[in-house]
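Removed from the display is one protein chain of the complex; every other protein chain stays in position.
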Amino acid sequence: MSAPHDTQTETVAASRRDFLRFSALGLAAGAAVAACGGPGNAESAAAPAAAAPAAGGMPHPDTNHTGGTIGAHPRTPQQVRAAADAMDAHHEAGIKSFPAKTQGKGNQKMEPRIENGVKVFELTAAAQKWETEPGKFVDAFAYNGQVPGPQIWVKEGERVRIVVKNNLEQSTAVHFHGVEVPNDQDGVPFITQPPIKPGETYTYEFTAPNPGSHMYHSHHNAAEQVGKGLLGAFIIEPREKRAIENVDVDYVMIINDGSHGYTINGKGFPATEPIVAKLGQKLRVRFMNEGMMIHPMHLHGMHMTVIDKDGWPQPQPWKCDTINVAPGERWDVIVNCNNPGTWAFHCHILPHAEMPNGMFGMVTALVVQP
Amino acid sequence: MSAPHDTQTETVAASRRDFLRFSALGLAAGAAVAACGGPGNAESAAAPAAAAPAAGGMPHPDTNHTGGTIGAHPRTPQQVRAAADAMDAHHEAGIKSFPAKTQGKGNQKMEPRIENGVKVFELTAAAQKWETEPGKFVDAFAYNGQVPGPQIWVKEGERVRIVVKNNLEQSTAVHFHGVEVPNDQDGVPFITQPPIKPGETYTYEFTAPNPGSHMYHSHHNAAEQVGKGLLGAFIIEPREKRAIENVDVDYVMIINDGSHGYTINGKGFPATEPIVAKLGQKLRVRFMNEGMMIHPMHLHGMHMTVIDKDGWPQPQPWKCDTINVAPGERWDVIVNCNNPGTWAFHCHILPHAEMPNGMFGMVTALVVQP
Partner (left out) sequence: MSAPHDTQTETVAASRRDFLRFSALGLAAGAAVAACGGPGNAESAAAPAAAAPAAGGMPHPDTNHTGGTIGAHPRTPQQVRAAADAMDAHHEAGIKSFPAKTQGKGNQKMEPRIENGVKVFELTAAAQKWETEPGKFVDAFAYNGQVPGPQIWVKEGERVRIVVKNNLEQSTAVHFHGVEVPNDQDGVPFITQPPIKPGETYTYEFTAPNPGSHMYHSHHNAAEQVGKGLLGAFIIEPREKRAIENVDVDYVMIINDGSHGYTINGKGFPATEPIVAKLGQKLRVRFMNEGMMIHPMHLHGMHMTVIDKDGWPQPQPWKCDTINVAPGERWDVIVNCNNPGTWAFHCHILPHAEMPNGMFGMVTALVVQP
């Protein structure tokens, strides 16, 4: 197989073009099935195009999206249809804009420099604005301008140095979550090190121990600092891969839910990134939760085979379509991309994924190209 | 074994009579043990019957149910006992009324009609009032007048057609959660189909793929539509059953927590339905969560053997007495009903199950008849 993160990079570049092409194809295919006597509905197919949403407007919860409360304000069929069309137009506009462009992209693979055989990664923590969805800018703390911070990939047994520059106006420290480092590299101020004061630089160094999907994040005033973005994936590739790890697309999905809203890799729908694979390919998703809430992530159309928990192999792989991911947990799953189409992929706590005016937050899509 | 849903239907019809008979028996048995020198307490047995609750009254949280806050308002033993009796009378009244009658019953097995070898199920979505517990009517969206909607049972490999009529005043769509359908049958408006407008009818059709305990529900404005009741069980029976699936009672338990309160199969205690089995029988419970919160469901008296997650067999069955069910998840368990009696069965997030004036919400009972 090719390197998984190279594949991911390709994927990302191609994603918007592929999504739009494929989404249209999906609808066309549906129409074709309807035409040849299969499912689908002529009446629906003949429905007029949804009305454009009024400028800046969304259906008012008390009037337009009740779906008909018994005994309350009867409306004519025309009024009902107009209200439904107005709501649906918001839904359609959201989906058609996916993946929407925003400033900033987090969770990008970081290239280390090599010094005397040591892989050196430099992280600078600083405050900045971050655009989570088009036009929504939030107060963020970022590593290297990214939320989540850049992905760090190393191999089991490699020597690793992490140089942390603190450009925040408060102290910080970096904890390597799940990585079994020596105690003095654990990143907990006043237990294993002094805090890194504003303006200071601090260096961590260790030999990459237990392989798997881990994380790095602040462990100082962490409810605020992690909530605002000081987090990232820390992946230790094993010396020897298991056969099941030979995948075509390897995707890190970090979910969060703090002051940035419900996000996947730092963005809310429709600014989230679709995952793209070709029919027959194998996809690995590395779920990581850096939030304050548990999120049951649900994939449509195909099941997931769970292989690892917190970087450790499960005794035997097991299958599901909804994987419950708690803060601090990592779950690695394999998807055999054998069902072509554009598939919703979202948190199944529905208020984290849809409002009356459409999907938002923890929603993305898996696009399986035929 | 007999057909599991037939057994369930029998069960339901017998449930109130059985529960009352058995509950009384349980208390009588306890008294007998006390009398023959075993556990139980003569002082308690001699306690006067609890005072009837005052009309419409319940113990005030600040005065009667503190259990004695240090230094606050000392009360005489008589006052203390009167307050305890008043609180207990509410508890007793709730339990004695179980299972309480309400209008409407959801989650009933639906008989399809057969057209050219295709199993056809018709679902009509409409707004209505729904009685979740005696006298509590909530705004609901129902399929065929039921919350949850009717159970759909098909066999792996059968051709299935679902005809959806939308009598709501907003658009809708139906997603078959966990069912690996072709993309254009996936029920996500603007990704896989147009929304079903008010008054329209839309048809889904597919060959039943991966067997197991699945669900169907709205995937349009779903936080509201599913929260109000547009959901139901979609069960695909396997071509060949595993030995462990040969059960005497097969029970679908859908939990929810939206604007209808904490419910099991659309009702809150004491209007929930007891599950009834005979001593020595095997019970399968298919837990499904359509809510917004995770609920750890706890069975008293016997353990549960977990066999399936989201319709997929676990690599090996495993045992527990509390199963954590997240939104979108399904967990199938087997209970060997080898401990006779009436056993509480409830969410162990206690504020979902009990208030100062007694049990409510996500509480039911498993009655094992000797």
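By written order: A and B. Residues from 1 in each chain.
Here is the rule we use: a contact is a pair of C-beta atoms (placed from the backbone, for glycine too) under 8 Å apart; a residue touches a chain by one contact, two chains touch by 3 or more.
The structure displayed is predicted, hence computed values, not measured ones.
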Sole contact to the chain not displayed, among A:79, A:97, A:144 or A:171:
A:171
Of the listed residues A:124, A:192, A:336 or A:369, which contacts the missing chain in the full complex?
A:192
Applying the definition given at the start, please give the residues of chain A touching the unseen chain.
126-129, 139, 141, 161, 167-171, 175, 177-178, 180-186, 188-206, 210, 219-228, 292-294, 309-316, 324, 326-329
So that we can see where the missing chain sits, which residues of chain B does it touch?
23, 26-27, 29-30, 33, 38-41, 43-45, 47, 64-70, 75, 77, 80-81, 83-85, 87-88, 91-92, 95-96, 294, 296, 298, 300-303, 315-322, 324, 339-344, 348-351, 353-356, 365
